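Scroll down for the structure; my scribbles are underneath it.
For this view, one protein chain was removed and the others were kept in their places.
Then we have chain A:
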Amino acid sequence: MSNTHSVTFRAILRHVLLIAGAALMLAPFIWMISTASKPQTEIFSSELHLIPHRFALWDNLREAFAKANLLRFLLNGVIVTVSIFVLQVMVALPAAYALAKLRFLGRETLFALVLFGILIPPQATAIPVFLLLHKAGLLDSYAALVLPFTISVFGIFLMRQFFKTVPDDLVDAARMDGISEFGIVWRVMLPAAIPAVTAFGIFSVVAHWNDYFWPLIVLNSEQLRTPPLAVAHFRNNEAGTSYGPLMAAAMVIIAPLVIAFLFAQRRFIEGITLTGIK
């Protein structure tokens, strides 16, 4: 009797803790939606309420789309994240294949350097890379947003670990069948590694869609702005920040990721557990 008692008590405690954690995580999002739905007067009122007295989401959205070219920014986000991901895969897969399946002098040293590369935060190399892009005359362009991220050491590491699990026999069979080494990467390894590529894709797209730091540094032109910069557009020191449209714009730019997550929820979790285990 007392046993079942303690079990239910534990279950309740567990759920209370989980709900508290979830509430903490969700609070900024709920506040964002709440603010995006309020008119300006309610946002600045001193009393705190979640449900707006007057529902102003559509007005805020309209204003957000009028003030900034949101669709253009979303398109920029898609162009940049997709280009980064495609180039990362084109670099990481052959590199990972060589590190996992080919025997050559210095392979272990190279792999150690890859691991070392993971430890370096992008901010540490920001200024040299910025200067490099400046010398190359590439600042304020899509290239400036994409090029610095084409070599992903994390991607190389992740794919190398996955390729290690692909049996050598499969590679040898492909060689016997007359497939070239690059052919093996694209025709044999890539199809076998779709789960790992998906996992990596999720990380890459989320990181670069949400990246605020790098685009802020290298961009000047308004038409090249990525979605996070679009939100910053609504911050205005002179006229005061218009929070309603800002929050509405924030909702719009996170929407693609949220929708993608809902569609690919299972893959997403698979991807994260994959990187956790391997």
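By our rule, a residue touches a chain if its C-beta (ideal position, glycine included) is under 8 Å from a C-beta of that chain, and two chains touch if they have at least 3 such contacts; residues count from 1.
One rule holds for everything that comes next: contacts and distances are computed from a predicted model.
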* **Among "Na+/H+ antiporter subunit C", "Glycerol-3-phosphate ABC transporter ATP-binding protein", "Probable septum site-determining protein MinC" or "Iron complex outermembrane receptor protein", the UniProt name of the subunit that does not appear here** => "Glycerol-3-phosphate ABC transporter ATP-binding protein"
* Just one of A:V91, A:L138 or A:A192 touches the chain that is missing; which is it? -> A:A192
* **Omitted-chain contact residue, chosen from A:L24, A:I51, A:L119 or A:M176** => A:M176
* Structure fact -> Where chain A meets the chain that is not shown, the residues are 167, 169-170, 172-179, 188, 191-192, 194
